[in-house]
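Report on the structure given below.
Note that one protein chain of the assembly has been removed; the remaining protein chains are unaltered in position.
Chain naming follows the written order as A and B, and within any one chain the residues start at number 1.
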Amino acid sequence: MLPVLYLLPLLPLIGFALLMVFPRLFPGKAGGWLATGMIGAAFVVAVLRYLGQGAVPAQETLWTWLPNMALNANLSVGFYLDQLSALMALIITGIGFLIHLYSISYMSHDAKFTRFFAFLNFFVAMMLILVLADSYPLMFVGWEGVGMASYLLIGFWFSGRGSESSDKDIRAAGEKEGVNNSNAARKAFIMNRIGDLGFMLGMFLLYKLYGTLSIPELATRVEGVSVATAGVELACLFLLVGAIGKSGQLPLTTWLPDAMAGPTPVSALIHAATMVTAGVYLITRSHFLYELAPNASLWVAWVGGLTALYGALAALNQHDIKKILAFSTVSQLGYMFLAVGVGAYSAGVFHLLSHAFFKALLFLAAGAVIHALHDEQDVRRMGGMRKFMPFTHIVSGIGVLAISGIPIWSGFFSKDAILAAAFETQPVLYIIGLIVAVLTAFYMGRWYFLVWRGAYRGFEATGVSHPHEADTITKIPLGILAAGATLIGFLNVPTFLGGGHAFDSYLGRAIPQEAHEIAASTEWLLTVMAILAGVIGLLWAYSQHRAHKLDNGPLGQFSSSALYLDNIYDGLVAAPSRGIAGALDTVDRGTDGLIGSISRNAAAPGGLFTVWQSGFVRAYAVSMLLGTAGIIGYWALKLVGSGG
Amino acid sequence: MVPTSYYIALSGILFALGMIGVLTRRTAIMVFLSVELMLNASNIALVAFARSWGDLTGQTAVFVVMTLAAAEVAIGLAIIVAIFRKRETTNVDDLAAMKG
């Protein structure tokens, strides 16, 4: 007997409710353990459901929810488990569990420890709803739910950590941090909302075309009902806007680097491993639509390619240990979009899987370093950390090798598959992908050398003379993730390397696969090119390291201010809309004033009558007399006139 | 028998006297008295017409007016007393608070 699907989101949701409503029941670290336990239980459910998968996708419907949005019926809340969602559920609960565990140590000194875990649990619940939803609106629930969780967690330190301090300087710094954190949270939510509008419009159009928003129903309707291609293309473009917003792709990318204002486990879980990949999931889930919309797919691929390039360029000269990783996430997500855009859904999802491992690993390692250096995040004030934190150093090295695409680590297999798919269909995108691979290896090499190698430079800034190694609770997730980042690649060894495409054929049962037509010799060539790109990038970083020129990466200000995208948006969108809001307010009060003056003018003749109301009783008596006299006179005249 | 026109003339004179009183006197009591005079003038006219037509409707109306007048005296005098207590005047020209 398999556990029911709704248990997956329900378990973390119970954790969230308990921790929010009865925080006092969980003193000390009990809340953290409860939350971790809930995710662990959800992971067990996910594993059981994964093992018990039948040939047909499971669909479990709960209750009616939205009016008229299924085919001639009301839409129900329902969960859907096929190979794709089973895999996503495993990633979310598995990596989520590890990051929860890590947070118990990482957040242990925070005053709002219990609330942090409540929010994390809420996030996992929403993410599970997102991937298990059997209809677009339900997916949208998770979609906005994770946005909400992301908002809460980016703004977790909303008032700044030192703002209640009595020391003036610490207080001022805390206030500034509070404003920055709050702004980052708000920016993330609003930019996500722009994407959400696209998602919503996509749903509206799909409903108009097919009359249902249930995904399985849509999948069958798409085959049966023929509609104008333009309509499907437009719907796919709308969905793409949604995916862009959630996954931080161009042009809605600038919130993701700012989101690093949240605690590091949040960056690892939400802004690297799971939430930001929701866009990739959405497009993969809607593959049956994108297959009918070649132009929209091409757009997806180009958005991905350009974002990959953008993220890599912006990462070259960052100085914040987390910002480098954030831009790297942007860039890697671009790879995934590129893959799903050219129809290589399996390659995209595989990269999602391996990226979840190595990026979570890198973030958690960065968090350990930040902790050891008492919240110092500037890589220029680190260096030589391998002496102090040998274990973290090794796992970070594994992460860097994985993301740089060095064989045998997972990034090599997944990135190679994407590049091969791009080579087949869009050679220009392939070239971009290859350049990005070189840049990726370089900036990750720079990250590695600045943090771990060379001499320790942090003493003056941080006052920490001897950073301590991470504790055991921190090491366990790091170790497991490092093992994953190393071994996950072997799930999908391509044929020409003697493998069986195990992952592709598993996912292929849910998402149809494109046939591989590349000759083995070409494949070899591509693989060698990919490896070369990684090696060149790392060597470049190493040579710069030897020359002590890594502090400032290439491209200077252009890169460190993220290609000025933020400034452009602030000038073009944010400032004008604030201005318009002010102007409209004036207009609104003005409209009011206009109507007011019309009414005053209309009321003016009424003033004449008030003269009559003199307040003198005797004047009223005269009026009455005159009035009576007038009436009598009228009748008298009439009587006389008629000769009566 | 006295002709109806005499009664009507009497009623008209009384009514005119009352009206002049209402218009010229400034003391609320006097205004009030004059109003009563006008009411009674109309009563005379009503009774006279009733007799002239041989119809009791006019007399009925007189009773209505008398009852009304009694009520008016009760309430009106009370109001005047209340006003006097508050404002220490019964001059109607001073009581112009209802000016629009």
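Here, a contact is a pair of C-beta atoms (placed from the backbone, for glycine too) under 8 Å apart; a residue touches a chain by one contact, two chains touch by 3 or more.
What we mean here is this: contacts and distances are computed from a predicted model.
Per UniProt, the protein behind the absent chain is "NADH-quinone oxidoreductase subunit M"; the candidates were "NADH-quinone oxidoreductase subunit M", "ABC transporter permease subunit", "Cytochrome C biogenesis protein ResB" or "Sulfotransferase family protein".
Shown chains touched by the undisplayed chain in the intact complex: A.
Between the chain not shown and the residues A:D110, A:E175, A:E469 or A:D566, the one that touches is A:E175. For the chain left out of this panel, the touching residue among A:D167, A:D471 or A:D585 is A:D585. Looking at A:W33, A:Y50, A:W65 or A:W540, the residue that reaches the missing chain in the full complex is A:W65. For chain A, the residues touching the absent chain in the complete assembly are 20, 63-69, 74, 77, 137, 140-141, 143-145, 148, 151, 155, 158-160, 163-164, 171, 174-175, 178-179, 182-183, 185-186, 189-190, 193-194, 196-197, 200-201, 203-205, 207-208, 577-578, 580-582, 584-585, 588, 591-592, 595-596, 599.
Criterion: only the chains that are shown with their structure count from here on.
Only residues 609-618, 621-622, 625 of chain A touch chain B when the two sit together in their complex.
By the touch criterion given at the top, residues 19, 22-23, 26, 31, 92-93, 95-100 of chain B touch chain A in their complex.
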